[in-house]
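For this view, one protein chain was removed and the others were kept in their places.
Entry: chain A
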Amino acid sequence: MIQIDALSKRYGGFTAVDNVTFTAEPGRVTGFLGPNGAGKSTTMRILVGLTDPTTGSAHLLGRHFSQLPNPGREVGVLLDASAQHGGRTGREILTLAARTMGLPKSSVAETLDRVSLTEEEAGRRVRNYSLGMRQRLGIATALIGDPEVLILDEPANGLDPAGIRWMRDLLRGFADDGGTVLLSSHLLHEIEVIADDIVVIGNGRIVAQGTKQELLASGEAYARAGDPAELGRALQRAGHNAELTTEGAVRTAADLATVGQIAFDAGLVLTELRAADGSGLEEMFLQLTAETQRDHLDSPEGLDSSKGKAA
């Protein structure tokens, strides 16, 4: 359980985090979504006590982070996978974490195995790691203490699609065991794949939050039938709007049950019926991104993996 209450952080005249309030529930993966420099990393640093907030508070498991007697055993943290001494081996970094937490030596090999780093890779110095390997090592450091809460800043950065899928399964399993997960990303796609709940931040302020279904649903239904035009007419007869999409499906503001009932009454066979894509969330996120990224939408967002320093 993570509770963030009216949190603000100002640097001189610049407000990095502006009155942020949200809760990450146990059993759920909460995605913290925002463009680079939106205030995600600052919020997470405040959460783990590395930065003092100007006003407001952040609590983990009902306590301030600094009040946790052995934080690694209760809260797993990955803020920046690259923030490691390049001269240490992966195994050494994990050993230091295990020793600090007072864990048995065997936990190192077990955790390396859990994040799929081989013996040979663990013996290499981190200087020679790819970003994906660093992310796995960072996640291992977060997981090794068997915590109840995970806080991961851009953990999917540098992971390939298979890696992202692996992380989704790992975090899903962690949440299903009753754990709380908060992870940030500047990519809507990543959050969509991994998170249950989404908190969207832009310019330090929360602009939307809710479950993924709520935020991604457009409020419209998307239906396919053998004869889409006939379905559209049936909907209009019942007093609903209906538009034919280019793929030959029907979009309408009527809810799914109504669409199903109308099709049934009209004797039409539906081949597909679901909530329509193309939500307000995506529009809003693109707008946020366009505002904060000077280069607008010309560059594919996936290519921009650099993290805002002032974030």
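Assume contacts are C-beta pairs under 8 Å (C-beta built on N, C-alpha and C of every residue); 3 or more make two chains touch, one makes a residue touch a chain; residues count from 1.
What we mean here is this: contacts and distances are computed from a predicted model.
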"Multicomponent Na+:H+ antiporter subunit A", "Glycine--tRNA ligase beta subunit", "RNA polymerase sigma factor (TIGR02999 family)" or "ABC transporter permease" - which is the UniProt name of the missing chain: "ABC transporter permease"
Selected from A:Pro35, A:Pro71 or A:Pro228 as touching the chain missing from the view: A:Pro71
Residue among A:Arg28, A:His186 or A:Arg251 that touches the chain left out of view: A:Arg28
Interface with the unshown chain - residue positions in chain A: 26-28, 45, 48-52, 65-66, 68-74, 77, 79-80, 82-88, 92-93, 96-97, 99-102, 125, 141, 148, 168, 172, 176-178, 189, 192-193, 196, 213, 277-279, 282, 309
